[in-house]
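Attaching a single structure in structure tokens format; questions to follow.
For this view, one protein chain was removed and the others were kept in their places.
And then chain A:
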Amino acid sequence: MSKTKNSQLDKDLAEFDKIIAQKLEDTGVKSTKKQQTLYFATGFIASHLINYIFITIFQLKFLEWWLLFIFNSIFSGLLLVLPLHNTTFSLRFKMFTNKEQQIRNKNKKENTDGPSQAKKDILNLIKKEAISFSIFYNLIFYIFVALIFIFYIFGSFEPASNLIASSASSIFIVGFVSTLPIKNQ
């Protein structure tokens, strides 16, 4: 009796793992190269707004400090890929969980784990919404936090040190917040 119970439990667990793995794959637990390039490009452009502040307000000459500005932009872009992906995935997973019932009602005969056109459409829309929200929210948050660090926390530092410290700290804060769970909608 116990052997049959254990085998049934193992079967159920294996099926559950399969469902979860499929769900994670559908909601993009691994980001594609296209998405990573998009995140890097948006982070790279947003970090130029920070460079603009240092060139105009802190009078850091571009011709003297061009290397620092380029490194700051490249590293900010690279490091912002992770928090952007985290927020995208969390949102996609949450939205897909909420819409699962809707997909089941549409395709009563088919299994939600299998391929269906309704599921593909919904997943596509969810992906676009999650990516655009993640970029919009994370980059606004990044610039807001960077401005606080630049003018209040590291305001007494030398401008070059201020740039490095505030960029690094704001990316750290954005990354940390992106790992927190999204509240129930």
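Here are some notes:
The criterion applied here is as follows: a contact is a pair of C-beta atoms (placed from the backbone, for glycine too) under 8 Å apart; a residue touches a chain by one contact, two chains touch by 3 or more; residues count from 1.
Throughout what follows, contacts and distances are computed from a predicted model.
Its record in UniProt calls the unshown chain "Translocon-associated protein subunit beta", which is the match among "ALA-interacting subunit", "AP-3 complex subunit delta-1", "Translocon-associated protein subunit beta" or "PHP domain-like protein".
Of the listed residues A:V29, A:I140 or A:L180, the one in contact with the hidden chain in the full complex is A:I140.
Between the chain not shown and the residues A:S132, A:S161 or A:T179, the one that touches is A:S132. The missing chain lies against chain A, touching residues 45-46, 49, 52-53, 56-59, 102, 106, 118, 125-126, 128-129, 132-133, 135-136, 139-140, 143.
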